[in-house]
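Once you've had a glance at the structure underneath, I'll fire off some questions.
For this view, one protein chain was removed and the others were kept in their places.
The block that comes next holds subunit A.
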Amino acid sequence: MKLYTDHGNFQTLKIIVASEISGVKLEIVHTKSDEKVVTYLSSCKLPALEVHPEKFLFSANAAARYLTNLSWKETDPSALDQWLEWESAVLLPIVFPYLVSLIGQGKTEEHQLTCIHGYLEHLDTELNGRQAFCGDQVTVADIVLWSSLYPVLNGKFCLKGWESQYKHLQAWNSHLANLQPFKAAVKIVLGDRDTSVLKASLLAQPVPQRAKDVGQAGQQRQKQGKGAPEEVQVNVEKPTATDEEITEAIAAWTTGHSLCPKPRIRRHPIIPEEVSRNILITSALPYVNNVPHLGNIIGCVLSADVFSRYCRLRNYNCLYVCGTDEYGTATETKAIEEGLTPQQICDKYNVIHEEIYRWFNIDFDYFGRTTTKQQTEIAQDIFWRLYNRDLILKDSIDQLQCERCDRFLADRFVEGTCPFCAFDDARGDQCDACGKLINAIELKNPKCKLCRNSPVVKSTQHLFLDLPKVFYVWFDAPIGYISITANYTDHWKKWWKNPQQVELYNFLGKDNVPFHSVIFPCTLLGADDGYTIVNHMIATEYLNYEDGKFSKSRGTGVFGNQAKDTGIPADIYRFYLLYIRPETQDSSFSWDDFLLKNNTELLNNLGNFINRALKFVDSNFGGVIQQMDLTSDEFNLLALINRELHTYIENMEQAKVLYCLGQSYFPWMNHMAALFTEAKTLVRHKAGTVCSLCANIGCLLSVLLQPYMPDVSRTIQEQLNAPQECYFIYKDFVCQLLPGHKMGKPFPLFQKIEPATIEELKKKFSGQPGSVPPKAAANKKSQVKTAESVGPASTASPEEVEKLTAEVAEQGNKVRDLKTNKADKSLIAVEVAKLLELKKKLTLTQGSNPKEAAEDKDGKKKGKKK
């Protein structure tokens, strides 16, 4: 074993004494005080014991304990722990700086002396009636304490008169000093000289620090939270492109403009074409019974939106469809909860969904719904085809029946404990915690969702796809994609029965993967009718909110329609959500990070660059693009931009939208900013070249940003007065703004978000867990939302709404009181019915929407309150 140490290091005493005791022969390697032995440590901490080649113990205490344990057995390890810890955490952080002052600088400080006396007194008391610190035998505790105190108690710099003050300590010190291992160690470390030889090492070695106290700990935490990335400096080497890349870049810059095709004009209905690349994009159909939160939005609709916008910018013939999924028992549950009919629920929420997506600038070609006659026809057609091919089995299955409600319980009407992960709020079809599919009867402690009664198991006949899963909502839900397309165009078969010409992309959350990868394709294959089957499936993981989950019932997190009310533009939300897109792992929405990304990436980097470039052209050249005489430096930049552009295209083709955003855009910002800073000092002609080039880069950026931030993109284009033709992503960077082009007026693109605003938002969306029963909270919430989102269409006066709200609240309290006082069941039932009736009135008063009104006219539904 090798021991690395500098000359005259008193901590080395510990290790040598221990090695002398255990009889382990050490090869002592003397190094310079500033020589780094343990490579991963940033200081040159010594001594270091090399237990195996390249495996070090850099703690002298741990090394000493290791060596002594090779020959001794510890009788009271806990006592040793405490002495060793006290020595390293308390004693040494005082003794070490004391010795640095005393031996290194020839002075002493009063408070150090006071402390040392305190410790010596403590040790003296401990040794009362004992030979050593742990019993009567010498242990590693004695070795460690003796070594650290050696220069304090012995030699030229010893504390005057300590022997008479601390008698027990004195006896212990001289006893050990006369033992052979201790004598030998002193000889090795000091040679034959006095303790002044420790000086060099004391001054060179890092000074051990005390653990900080409570007050400092609090400050520390706060400070750390604000650690912004700009503070970290990394040296940037100037990257260079290859000659080949530069030749290509020059060619594209000079002639590329004429090679770019004109952007395709979007004419509905979009139908597959022989000559084009036909791309059909679906986003998982949001379930109609809830308001989507930010996680739902990034999960599929927004990701698919980015991809479809990219496809359009590449002139692909692309169709993006989505819509609300309205069938299934969850609609029924929600309807019962809100006191409406299922149809009313669907109408109401379909509008809410549409409005939210419109605000987020989700550019669907068509947003439909599943409650249409096309859905019925297509689903039935597929069903009969499967049935006639004997691909549907009839089998009996054990199902849960609630005896109180007198009904068989559909999967979603049962709740209980997940049999796989023991999550206590699993649904009958799937567990939200582990995502596994469940058969309702496998649930532990099943409860009826409506009456909380425990259901009984009964056997019933069911239909199965010839797959190991019961036939249910997931048979017809994905068929919604087809029927929604059929609602969009009569030529839907050209999309859906055309696997040779159409590429199908499904965007979805991870919980829906089995249905899209197994059940839906199997259904379509089994139907044997030439259906288009999924080619690419893009699934996301979950988005959390501030390290917790989004929760509707607790009011935690931002739900679709609330984003608008924050006053922050939709593009900023889009940017941030895409930035943290849970592509390979769950990620979380954090307001602090949101602020940081807006104020740094957008405001400081992107916004600043574009604004500066445009302003410079505006103020110095009257907003006119100048002749650009590029030199090798700029050609190199063009080539580097192309490199990033190719990466962007490559990733987008695979629908890796997050990667594009993070890696591709912002790195160039630095090259350009550097170039740009130079521009001010240049002669006028050169400055014109650089600024005009920067304006062109701005134009390219505006196009590449379009899938992510469509409004910002449009604003930049307006400021540039960019021609419509530039809305196309060519494979290389081309000059779109030619010399002589007149630009518009530049103004700042982004607003700074203030920390105070963020604090407010944080508070607003943190929710109040446990203050109200979840169900009541959910009801209240959805009513408030309806008022906000359908506000303009409402015919009721605010007073009326207010009056009804008050009545509902009053009735609610009455019911709660009755329940708490365990009143008669029939009495409660009467009051509950009254409450439901009131709620229904209220919801209808607030939630009137155009579709519902139209249906009213046809007399299909009962009239609403005047």
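Just so we're on the same page, a contact is a pair of C-beta atoms (placed from the backbone, for glycine too) under 8 Å apart; a residue touches a chain by one contact, two chains touch by 3 or more; residues count from 1.
Rule of thumb we're sticking to: contacts and distances are computed from a predicted model.
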item: Name under which UniProt lists the unshown chain, selected from "Hsp70 protein-domain-containing protein", "GST C-terminal domain-containing protein", "Cytochrome b-c1 complex subunit Rieske, mitochondrial" or "Dynein axonemal intermediate chain 2"; value: "GST C-terminal domain-containing protein"
item: Touching the absent chain when the full complex is considered, from A:Tyr579, A:Phe609, A:Tyr708 or A:Phe750; value: A:Tyr579
item: Residue among A:Gln209, A:Thr242, A:Thr460 or A:Asn813 touching the omitted chain; value: A:Gln209
item: Among A:Glu126, A:Glu332, A:Glu503 or A:Asp593, residue touching the chain not depicted; value: A:Asp593
item: Chain not shown, touching residues in subunit A; value: 39-42, 51, 57-59, 61-63, 65-66, 69-70, 77-78, 81-82, 84-86, 88-90, 93, 118, 208-214, 216-218, 220-221, 223-225, 227-229, 232, 234, 236-237, 239, 544, 547, 579-580, 583-588, 592-593, 596, 658-659, 662-663, 666-667, 669-670
